[in-house]
Every structure is written in C-alpha cells, then in structure tokens.
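A protein chain is absent from this complex, but the other protein chains hold their places.
We just call them A and B in the order they show up, numbering each chain from 1.
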Amino acid sequence: MKVNNLGLGIIAAFAALCLGIAGIQLPNPSKQIYGPGFFPLLLAVLLGVTAVALVVEGGRQRAAPLISLQPWTRNPVFLLRFAAIPIGVAFYVLCVGTLGFLPTVSVLLLALFLSLGVRWQLALAVAVGAALLMHSLFHLGLRVQLPWGLLEPIRW
Amino acid sequence: MLKRMTLAAVALAASVLAVQAKYPERPITLIVPWAAGGGTDAVARLIAGGLEQELGTPVNVVNRVGAGGVIAHAEIAKAAPDGYTIGLATTELSTYYWGATGDITWKNFTPIALVNFDPSAIHVNATSQWKAAKEVVEAIRAGQPGTYKMSGVPIGGAAHLAFGGLLHSIGIDPNKVTLVPTQGAAPGFQQLAAGGVHIVASSLPEGASMVEAGKVRALATIGKERTAAFPNVPTANEALGANYSAGAWRGIVAPPKLPADVRERLTSSLKKVYESENFTKTMKGRGFGLVWAAGDDFATYLDKDFTQTGDVMKAIGIRQRD
Partner (left out) sequence: MLDAYLTALEMVLAPSVLLVIIASAAYGLLVGAIPGLSATMAVALLVPLTFFMPAVPAVAAIVTASSMAIFAGDIPGCLLRIPGTPASAAYVEDSYRMSLKGEPEKALGISLVFSVMGGLFGSAVLMAAAPAIADYALKFGAVEFFWISLLGLSAAVFIGSSSPSKGVLSLLLGLIVAMVGMNNPGAVPRLTFGSTDLMAGISLIPVIVGMFALSEVLRHMISPSGSLEIVQKKIGGIFASMWRLTKQYPWQILRGSTLGTAVGILPGAGADMAAWLSYAMSKRFSKEPEKFGTGHPEGLIEAGASNNSAVSGAWIPALVFGIPGDSITAIAIGVLFMKNMNPGPTIFLNSPENVYALFIVFILANLIMLPLGWALIKVSAKILKAPRDLLMPVILVLSILGAYAINNSLFDIWVMLGFGVLAFFMEENDIPLAPAILGLVLGPMIEENFVNSMIMSGGSFVGLVDRPIAGTLALVTGTVILWPIVAGLRSRSQPA
C-alpha cells in the first residue's frame, strides 16, 4: 500500500498530536528539571515539523493518489500468502505452550510450504525435519527451554 | 465412617509420599529478574548449579529482564505451584507496591529462603576532600539541597533507598542529595570518576575494581557488620553512629500455595547448597554477603523489609500509595 507524501504528512501530524498530548500528561514525580515529558514533547514538535514538510512535498507532487494499492493485493493467492505470515506467527504464540514446539512448528512450516505451492510430500518431510533440527539446535545445543506441550511424556 | 476416614487418611498419606518421592522428576526453571553476567545472575547460576546436584535434575536459569524486575517477579507469582518454576527474588520486590509499578508484594509468593544480602556503601572519588563518611554526611547536613549529587542507581533502586534511609535515620533530609539516575552501578562509577557526581552508594563488590584502580574510595558500608572481603571499610554504625542497615537482598521464592512437601524438599536442598564449599567460597571471594533465613524467618524478613522500604520511599518522596 503506497501512501503519497500528503497522506504521510497527515498521518505524521496526527501522531505528533497524540504524542504531544501524551507527553503533556506525563507526571514528574521526582521533580527533575527536564522530566519524562520533555523528550516526548520535543519529538512531537519535530514530528509536526516533519509532517508539514511532507505535506508541502506532497502538495508539489500532485500526480500520485493519496492511497494506492499495489498490484499484488488484487491477486487472492498473494494476499493469502501475505496474510499467512501474521496468522502463522499468531498461531505460534498462542499455541506453542499447549501444543509444544515440535508440533506447532511442523504445522506452521507445512502450512507455509503448501501455501507456496510446494509438493505435499516434500513439504511434510522438510517441515518435520527442519522442526526437529531447530529444536535440537536450541534445546540440546544452546540449552534454551522450548515448550514440550503435547509431547511432554516423551521429552528427551 | 471410621473406615472411610482411615481410607482417606491412607490415600492422602500415600499421595503425599508419592509426590515427595517423585519431586523433582523433570527439569526446574529458575527465573531471574536481571540480565546475564550481572551480580544477581551470578548468584542465581551458583544456586542453580548447586540445586542441580542436590535434586538430580537440570535447573535452567531463565533471565526475564525488564521494568526493574517486575516482569520476572510477576511471572514467578503466576506460575503453577508445582515446584518446577521457582525464582530468585530481589530487593526491588519491596518497592513495586509502594511505587505503583505493580500490585505485587512478598505475600504473592511462597518464600523459600534468603541467601544473600549486600549492604550498600558510600563511595567517593579518590581525589575528593572527603576522607571519612562523617565528613560526607556533615557536608550534606550543612550544605544547600542539591549541592551534592549521587549516581549508580535508578530512582527507587536499592542503593538510592539505602543511602536515603541512612540520611533519614540520622536526621538529614534525604532529598538534599540529588540523584542522577543510571540503569546500573557501572555508569554511576564512571560518572564518579569523571567528576560529574560526588557519591555512589552501590555495594562494595560493585565498586571493587574501581577502588583497586585507585579511582574511587569506599568510606563505609551500610551493613550490620564489616564485609570480610573488605575488612578496612567501617560500618555506618562505626563511622557515623547510625544503627542503620540497608542494601540489596536476594532469595529463592516459589509461586503461592506451594505444597508443603515440595517446599520442604526445596528448602532442605537449598540449605545444603548454601552451606556447600563451592557456594560459600565463590560468594565470599566476590565479597557477596552470605545470609540465611528460611521459611517463616524469611517471611518475617520480607515483611520488615516491605515496611522499611515504604517508610524510606515516603521520606524520599517517591511513595505513590499508602
């Protein structure tokens, strides 16, 4: 998604406003000369100036539309693949505790491989293999604790 | 009726025995609120290593850094009370409630044992005209607020509270000394050597290298007795007549409602680690203070510390709640 300079400037101005309001409201319990609110306010001001610069630049280039969607967004396959990443990460965070690292990662990798059009036999093999390899690297090699989840009874 | 009660009693005893016989049967996680390489991490790893030998199962140290330790403490308190997640609690625990950082106090844990207490100390620049703690304190008493500055600790950190509490105990307003906050002791000592501040209240082990290098002088330790590794540094009591002791403590805690037998097993294993030659030698070598208080003694200690911390934070003016 491309946003032209005018749009960016508007977003920046809005952010500057929010930041400024947040900064003003910050308390200064230790009564330091330049309290916790100083830098947020300073940055809000600088952001506001930048917003103005962006709007001015945007005014000069009238050609580009405010918001334009890239060609890939019109292709449902690409859109799905793109979305698969945040969904996949969310799946990991939410399920790794209960399912365990090996099952979660195998499923995640399998899903991503399939979405990219890899043949299911290869996808399955690499998914499980890579999961095992990474698990070993971190668990045995680096002694980082990864959740066992469903595989708790057969932990090694 | 009697038969049923007997059966119940037998079942209960069996299950208790069963749990006791089985714990621990998988690795234990020891959560540490500070980063790898620091003093707290070092103590935690010493304990983890010792516990691993006593309990016969791996004890993995996990550093959960952030927000002055409140994230790690909160995580320990929320963990399942099965003895497989324990933590190294530190002094900052007593500040979270008073400072409105979190709603967590020592009561949110099962205290297992206190293992270490490092008193804060008074360090000055080696070229400073102050040669004794008395001179420092009198200068502060006589001077204008803000004349003297201290560093090496964030707002509400152990050294900040210890020094402030010390001043308060001898009738000086702690706010006369301005704090230049830093995230750790090392930047504070840097400032002290560079001449930007006058005092650093971090503990003796933290300043040892700088003292040896001749850049910094240690004038007193805010502890009940002198530290063995630094025998020439007087206590605050000896130097100022102030019967005050404060600093940073560390102890092992577990989530609340820990079963009694698991607690028993942990405590006894921990005691063996505490008394082991490896632990005592290493701790003493670094100048870390060895203190032991288990179970209810620890709880009493924590309660006293909680109250004292609240009072000092009020005197400094950083207490947010009642």
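FYI, contacts are C-beta pairs under 8 Å (C-beta built on N, C-alpha and C of every residue); 3 or more make two chains touch, one makes a residue touch a chain.
Quantities reported herein were computed from a predicted structural model and do not represent experimental measurements.
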Filtering B:42, B:55, B:162 or B:248 for touch with the omitted chain leaves B:42
For subunit A, which residues touch the unseen chain? 1-3, 5, 8, 12, 19, 22, 26-30, 32-36, 38-40, 43, 46-47, 50, 53-54, 57, 70, 72, 78, 81-82, 84-86, 88-90, 92-93, 96, 105, 108-109, 112-113, 115-118, 122, 126, 130-131, 134, 138, 142-145
Touching residues on subunit B - with respect to the absent chain: 35-39, 41-42, 45, 49, 61-68, 70-71, 74, 99, 101-102, 146, 149, 151, 154-156, 178-183, 186-187, 189-191, 193-197, 208-210, 212-215, 282, 285-286
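Methods note: only the chains that are shown with their structure count from here on.
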With chain centres taken as the means of their Cα atoms, state the distance from subunit A to subunit B in Å. 37
If we count contacts the way the header does, which residues on subunit A are in touch with subunit B in the complex? 29-30, 143, 145, 155
Subunit B contacts subunit A in the complex at 26-27, 29, 60, 62, 155, 179, 317-318, 320
